[in-house]
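To start, the structure under review is shown below, and the notes come after it.
Every protein chain except one is present and positioned as in the full complex.
Chains: A, B and C, in written order; residue numbering restarts at 1 for each.
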């Protein structure tokens, strides 16, 4: 019988009788442990370079956190079980999760990832823009159904004069900065020195405790079934550390490439001034 | 002087004095001509396999097209200048574009891409899920700031019992189908045989005819400037064929891999039944 | 102190104080266990397709095996400790190894790899020729210092009329075959249906029991040292299964790609006739 919303059906179609039905098989989120381990190594490198990556929940079943600055998110995001930096929204999300769980159901949400301290100039032109490699990394996580950078889909409602971030010369840092960050830290897919700010859509846990209509492949007939005895009310709480890890891994890769280019070009041409 | 919203700043930071200031330099959308050419070759292959890919505009500056079926989109999307299959929304979008243009401004929108006839089983497990490679391809297009599959960010407002697509045995086709397509044709990042349905967020054209505040790098001071004598009111109308091409290219790559696997595994193990 | 002939020096230069001095560190041949495991999976697939890959030793410190046909190699290569299909040369090689070992020294040799049953048409044009991916795979094995296909370096002594393999229509198999195989089964880097025949140069085990001159990095001075209490007289006997595994892995990758192309192109164009 096909489990609605699960990868089991597509993996079965792909792998035929080599498919592993047990516990989501090779589609199981268990594989993400290796991503988190890789992210921990990447964190050691990024920490020393003053690059900080945090991920937290900003929406659970339509209950939205107020927009938070990096500073607020940093200070608050570990203060509750739901890893939500808006301390007023968090208990409402928890309450909603309890209701959903009591009903034997599950729900989706949004995870936000912020990277502060990323130098300008990361990412390659054309196909391997940093936006493209970050999107690749995030959409490779099971349960993720969308990604947006900065204002993301809100751009569709804006004019150019509204969305363009105004550059200015910042006396304090002695470098160019931007008065707003609608772009989410990326212009032309390359980092501009502002926070990289990404939001990721997470679908509800497909495993629920309710009876669901489905089809029985072996009998070619339709039926209904309760598939589980336990289920997580949301996978957002499990996915945010994976998003954090993947962002770190992508950034370290991009840093190595950009730094190799910068270091060699500077050596070759002392008058060159990049990065 | 830094052009607000343009890739020129990040390319300058990346390439130093090798940066090309003229006409957006190597960040120019002119490079997409090669993508469209590649997509045309991919189309020849997909056509013969009965796989159809279409892309069209569904939102311009907050004016949204009503949701359309593939059949309606197919029939209507070439009927107006704005390539919008909702024939009532299209003139409103055109009117809005005229207003925006008259004001010397620009605006963003949303492009939707649908692929019909894609067999189940495309995409690799873990890192190269089809969702990941499609996201990589779309976010590699300049001006794209987000992507969502099926319900995408709407998943954050849903429960599992709402979002799970119900599988059923379809007498007519003799195969499993799904009563809804909230998943956008992908489960666990692998195609499930339903339409692959993707929406892409496009930012407003950064070049506008209004005076904008900015910074002059050479003088380390802030100033304002009008940067252009012409501008497109939106880049959505230029981006949708590129999205169409990139979707086709990604699908052909995935088809070759999946078909090689299927063909060889079938030869090796006649009782195996995949794809 | 730098161990002569070892990767330890280059790994130290690359990894600085993160370098692992013990037992060859990350340059250790221990990593090849994963390659052999991967090759075992590839073998299951190749076996079912009638593709056989064997690797054996054809030279040890200048003692050369007579050229052997695939059939002879297949029949004999497991008949002695040294995995040499020339049953007269094998005991001479063993005797030489005993002498070398008694002297506290080591020696190099040549491993030959033959793949029978590979269909014509594997490999990509230009950069990913099958010859290129096989060379990449073999030269990624520690201790390998060269590779040649078919006549290899002997080509440098031949004329075109000598080296060109004559094609003929083979009544028995109903297909084109070649009267000789100087090309080693590859034309333009793409398989031609004959045996793929590769020879790989293996350097002597760098660890020997003799005193060797070397330098002490910490003191910036030259010295001499005996580095080991045990050593293998040759690494050829350990490398041939790794070569076998790598050939299998490369062939399965190429088969998937070629078969995906063939299967889809045949479906698209029934009059097309490839592979």
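The working rule: a contact is a pair of C-beta atoms (placed from the backbone, for glycine too) under 8 Å apart; a residue touches a chain by one contact, two chains touch by 3 or more.
The shown structure was predicted, so the numbers you read here are calculated from the model rather than taken from an experiment.
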Omitted chain's touching partners, listed by label:
A, C
Considering the whole complex, which of C:10, C:48 or C:66 touches the chain not shown?
C:10
Have a look at C:55, C:110 or C:245 and name the one touching the chain we're not showing.
C:110
Going by the touch rule given at the top, which residues of chain C touch the chain that is not shown?
2, 4-18, 26-27, 31, 59-62, 100, 105-110, 120-121, 123, 125-129, 131-140, 142, 144-153, 155-169, 176, 183-184, 186-193, 199, 201-208, 210, 212-217, 220-222, 231, 258, 261, 265, 269, 271-275
Write the list of chain A residues that the hidden chain touches.
44-45, 48-49, 255-264, 267-269
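Simple rule for what comes next: only the chains that are shown with their structure count from here on.
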Overlay chain A and chain B by their C-alpha atoms and let me know the rotation angle in degrees, rounded to the nearest 5.
180
Between chain C and chain B, is it the same set of residue numbers doing the touching on each side, over half shared, or a different set?
same
Averaging over Cα atoms per chain, report the distance between chain B and chain C in Å.
45
Provide the list of chain A residues touching at least two other chains, using ranges where the numbers run on.
none
